[in-house]
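A single protein chain has been omitted from the complex, and every remaining protein chain is retained in its original position.
A and B are the chain letters, set down in written order, and residue numbers restart from 1 in every chain.
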Amino acid sequence: MNEKGQLHTLEGLAAALMITMTVLVISQSTMMVTPQNELAVNVHLEQLSSDALAVIDTADSGSVEHDLTECVSSWNMMEATYPASSLCDLDDELSYLLPGVLYNIELAYFKDQNLNVKKVIINGPPGENSVVVRRFVTITNETVNDAGGGWNLKEDELRVVEVRMTTWKV
Amino acid sequence: MKDESGQIAVDFLLGISLVLIALSFTMQFVPGLFTSGSAGESSLDYTAYRTATILVEDTGWWEHSTGNGTDWETHTSDLMRIGLAVDDEPGTRLTNVPNLISKDKIGQFMLLDESIMVEVLGLYNNVDGSRFAYGYNISITKKGAIINVNNTAITRGTTVPDDQEIAKISRIVLIEHGTTAVLKGDSITSSSSSKATVNITGPFEENITIQLQNLNISGVGPAFVNASLDGAILTQPADMTIYRLEGWDHSPFSGSLNGTDVICFNIDNSLFNMGTEYRIDLEFSNVTFNNTGTSFVNYNNISSPLYEPAYLTVEVWQ
Partner (left out) sequence: MESMKDNTNGQWIILSGLVISLILIGLATLANQAVIAGYHSSNAALEFPKESIRELNSHTRDNARIIKDLTLHINSTSNDTVPFIYEGLFKNYSEQIEGLYALHGETADLTLVSVNSTNGTVNTSDIDMIFVNITYFDGNTYYSSRPEIIEVNE
């Protein structure tokens, strides 16, 4: 019996094993996740979200029923409880502009030097890779009265409100 | 079995084939692992992002030895940058509004020479000193359909191939779409307590929209009766369409209304061919107009551009 015949087989097996193990180790290492496209997706989502707020803010009353200032002014000061929203107009306008995207909206403002952050639209807990965009509006007693909101501002008062939107893809 | 030399080839064959199988398995895996990190595609992403940003947020710029400004649509031979954002005062700084798209700029954008377009927007890649133009498609869509401005479908570039990696960025924009006049409550002038009246001086390139808000309801079952142009009744949908504005949506309007409705009358521009003053009467029942008199508000004095939301999509591929 010639045993020489098994020799190269073993070496071939060893080489094959080595290459396979290398590939496995490389593919298991965390650095090989591909953040490239995921980040591009995030940039895209952030851009779309901030566009949506910008568009609602810049549109005048001929183009949209209520612009961002009017929507915020019309708030009745009640925080939203899931799944109801307390700023329905803004909710409708946003969902028209952002199909397939979920969002939560908070209003942040200073009242008597104290920071208030109130949830007004809740669509659930933010998913993975959510992004936050914000836009500022200034409301006065006049805009609140026109929109019928409950802000109760003084005649000579102006209040800056941050509209903070967290968006994520479903 | 005295001659054993033939067996050597068999074990060698087995060994080498094992290596080859492992190698081909590796090769199959490896390209899949590395593609998304490759430099070519990421630069596509940036090209798409940059192109969309410039078009939506910038007004563009023209410049020659004696002048410059943002109204490049009237100086296309001295074009430096392409941008579509509206600028009310082309001479002064920082009067542009991002996301608002100008109709005139769109018009010129569609007429631009292909090579200038690729050059100015940087839709090419430099490989070893030679230039390769990217494939691209720039379109403005609404509800999935490409929109028309001045009877031209707003799309540039070629059809998007479906067998290639494509970098795609969409932006939400407001696109100019005719003009509108907003009349609220007591600012509505009227020829009688049930007729809102507006004077209009033609001609117009696009349909006009009269928007009524905060109507003063004075009875049960308030409703719209009819609209007339210099006494002649206008018919739907040939002469005009009526809709309620709900958010961004145009909901159908049946005739009956309530006080919070925003009612829009979109009237065909061909009715105002002459450069003379026309008079529109909008008659309602159970709605009272308080501002009754003989002088009426003029549409041309209070109208502003009407914008509607749309998506500007830039797609780029190798």
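Note that in this section a residue touches a chain if its C-beta (ideal position, glycine included) is under 8 Å from a C-beta of that chain, and two chains touch if they have at least 3 such contacts.
Keep in mind it's a predicted model, so treat the numbers as computed, not measured.
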Query raised in the report: Considering the whole complex, which of B:G15, B:G83 or B:G178 touches the chain not shown?
Result: B:G15
Report task. Touching the absent chain in the whole complex: find that residue among A:A40, A:V64, A:A80 or A:A147. Result -> A:A40
Query raised in the report: So that we can see where the missing chain sits, which residues of chain B does it touch?
Result: 15-16, 19, 22-23, 26, 30, 33-34, 37-39, 42, 45-46, 49, 94, 98
Report summary line: Absent-chain interface residues of chain A come out as 3-4, 6-8, 10-12, 14-19, 21-23, 26, 29, 31-32, 34-36, 39-40, 42-43, 46, 50, 108-110, 115, 133-136, 138, 140, 155-156, 158-160, 162
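As a working rule, only the chains that are shown with their structure count from here on.
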Requested in this report: Quick one: which bits of chain A touch chain B in the complex? Just the residue numbers, please.
Outcome: 2, 4-13, 15-17, 19-20, 22-23, 26-27, 32, 34, 36-37, 40, 43-44, 47-48, 51-52, 54-55, 58-66, 89, 92-93, 96-97
Query raised in the report: For chain B, which residues count as touching chain A in their complex?
Result: 4, 7-8, 10-12, 14-19, 21-23, 25-26, 29-30, 33, 36-37, 41-42, 45, 49, 52, 56, 97-100, 167, 169-174, 180-182, 209, 211, 213, 245-249, 262, 304, 306-309
